[in-house]
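Take a look at this one; I'll ask things after.
A single protein chain has been removed from this complex, and every other one stays in its place.
The block that comes next holds chain A.
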Amino acid sequence: MATPAALPPLPFNPSRVRSYVLRLPLFTRLVLLAILVFWLLEFQTMWSVVQWGSVIPEEAGFGTMYRLNTYPFIHLGFFHALLNVLALTPLLERFEAEHGTLTAVALFIGPLSTLPAGIYILVEKFVLHRNTAVVGSSIWVFLLLGSEAIRTFKSNPYFSLGTTKIPTWTSPLFACALVSILVPNTSFLGHLSAILVGYLLGLGFLKIFVPPEKVLRWIEGKLNLLGRLPHYVSVDQKTYGRYGVLPTTTTGGERGTPMSFLGSSQRLGPTTTAVIRKLRNNPHFLFVHLPHILSFICIVAGVVWLLLLPLNDYSRQTYISENALLPGQVHAYFSGSEQHIFRGYKKELEDVLAGQTEDGQERRNDEFTPAVSDKIQSILKATGLKFATQNYEYTSSGITHQGQNVYSIIQAPRGDATEAIVLVAAWKTVDDELNLNGVTLALTLARYFKRWSLWSKDIIFLFPPDSKAGTQAWIDAYHDMQPAFVQPLPLKSGALQGGLVIEYPFDHRFESLHILHDGVNGQLPNLDLFNTAVSITGGQMGIGTNLQEMWDHDDSYEMRLETIMRGMVKQGFGYATGPHSSFMPYHIDAITLQTKGDGWQDEMALGRTVESLCRSLNNLLEHLHQSFFFYLLMQTNRFVSIGTYLPSAMLIAGNFTIMAITLWLRTGYYPGNQQSPQASKSTKEQAATATDKRDDKQSPAQPDANNIIERQLALPLTLVVGLHLLGLIPLYIFNNISHKYYPTATYTSILANLILPLLLAAILSHGLNPKPQQYLLIKSFSLLILGLFLSTLATLNFSLSFMIGLLCAPLSFVNRINPHTNSCLLRYILATLGLALLNVLSPSVVLLAACKYFGVDVETVLTQAAFGWDVWGVWTQVVVWCVWWPAWVSGCALVGFSLFSS
């Protein structure tokens, strides 16, 4: 009989496998667990487990003695761990069953790991003078195989192959050789030393290391290990006698069936593992505490996940995906004489402005008057370009925004007018400064580009009077989607491939370029466009770039995180950060280039940058699509892509869903102590009256055939759906009243938020007297809808979903306080505290607090928001009032119920 045959044959019956696994003794389980834990630990990258725990001959010393014990638990990868576990489990299980848990602990923690490692180090370091590190539990596998081989040898010394008789004790050596040949990166020497120690063990030379039985018994008795530890194999229950007494043929005879030793652990739990049994016996934990723990873990994991993103291991260096772009590969010729043109145009525009001032205004008038418009048109006309104008007028919160866009088109000499690039120079920048240099530069570039014959795409120059409404009006009209008060465009070109906005609002030279890229509703331009801009400004022109107003970014963790956070706030609010934002909803990638600081770059450098960018865009063969559309930038050259960051918002949204599902289960399967005594009493009465009838199930709280309690859905469903519809009212109000009333409306809404949940709670608890189950169902449905919306939103606007998810996080944990488990006073105090806390997190209060924090006026913010809703099509308000607010009100109402329950 060869050694492997001495092992239990692979049980193919699944139920046997299950029962085998369920009966594994304690130490084996612990070892497997440790292996698993170490394997999982290797996934993180902060701390190299292998480096920490492996046996490295060079590093042998007193400080690193722990390695002699840790190395068997650590593996180099999944398959390494899996194969070793598969080999080790039956061997170790058998050893433990034979010798008892305590002996196994003593031997395996002590001599059986240190001895082979010691031998290995001795040979490797002092004989071979090499330094190969070893890890893995295969040491134990071969050690146990060695000892088994000796045992087999005693009962069955040879197996014959033809005439040659091969002693059976050599079988581990064959196995070792085979493994070394077949499996790469295995330590032959390590295995050999393990087999050697195994032989010693099998021959009984290691008896001295075994603690005396008396001591073991004493420990076992004193600590009552048998009673405390599940799956513990006692000294008395081991299959064979003391170690060293090797199995004789008679004892071998007992082991008729290979698995018969399983009987030895009969005492260990009959079928299920202790944990599952515990959970089953403790439904209160399963249904009440566990979901809270899980939800909490989800939220914490979501936040931690986000905090990990700036680390190098989770973010990536940006790169250009679209080969056609070829950023910075062409020489930019915009220089020299063009500067004179620039000065000339600037003088002309300044004259117009000066003329406006002379007309009687006391301060410099930098409005975009018809005179300015005429001047721009005349310059464009003189250049020989087609041009047109478009009037628009928007009214939002009682304020009228009107103006006239001027634009012109350079028709591509080598194109067929099916594609175009847009260059935008707004008269007023995002910060409402006069963008004189920017406009002049655009005019100069228009004249300059006109003379080139290499354009394959039309180039449109757009001069809107402001940075808020003008571009939106133009782009809407370009796609024939304009509202009634916006004129259609008389002149059009092909599909827009990209947009660039130039801002140069001061007269001195600039130091660096600030790139704005956030679009409306958190949409972002293709990362390739941003990368091209960074690569051209930084690489070709030698101009520094910034993003998210991070002027001194030192690439530290904090700075990266702050950049991400700023980006997320902008994305979450979803407003237009510049004229480029209006392009995003039409799937046109656009960015704004802002000049910043006081340096030595002049308008010509900016002009060359724009020229080079236009050349790159001109190269495009198809719409930008290669690179990412969902990303978080932490530095101009580092980003995280959606696959990496999405789980964080999904985890937070998932916490609501987990809670909703468990609440649903709880209402059906576990009445628990949520059932008030009266309710259960009445149920009993009903049950008594209807014992022989089968319509027990009609009584609501009566378990039916499958122990499922019939749920009463009408009230919870109506309440939750009604609240979501009710959200339309504040949505309408906040988008349609005049801007003067916004502060009043905010304070009113805070007051309304305070009263409404209490009112709801009072009416419902006195009018309808809901059952405890229905409170849970209200929460379940409300959280289900919240989770649904947030996870959907996470795919569209990650940041908004994440922020609202965090603000709603307490809603997972608020409940109606059970009137029968808490005293009246305590209940009132708790409920009031809960309501106060929730009110701090109400949408209106959060809005006020955010305004205070950022130092802006509520009126300004809300006017801007209403403008966004009316003009840009921002959806943030819908999410706030129809997703967040209803969930919040139901949470508050749940707490409010505890004040009114009788």
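Note that in this section a residue touches a chain if its C-beta (ideal position, glycine included) is under 8 Å from a C-beta of that chain, and two chains touch if they have at least 3 such contacts; residues count from 1.
Just so it is clear, contacts and distances are computed from a predicted model.
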{"item": "Listed names \"PIG-U-domain-containing protein\", \"BolA-like protein\", \"Ribosomal RNA-processing protein 43\" or \"COMM domain-containing protein\", with the criterion being the UniProt name of the chain not displayed", "value": "\"PIG-U-domain-containing protein\""}
{"item": "Contacting the left-out chain in the complete assembly, out of A:629, A:813 or A:900", "value": "A:629"}
{"item": "Which of A:788, A:807, A:830 or A:846 contacts the chain that the document leaves out", "value": "A:788"}
{"item": "Hidden partner chain, touching residue among A:295, A:397 or A:523", "value": "A:523"}
{"item": "Touch residues of chain A, complete complex, unshown partner", "value": "523, 587, 623, 625, 629-630, 657, 660-661, 664-665, 694-695, 697-698, 704-706, 708, 710, 784, 788-789, 791-792, 795-796"}
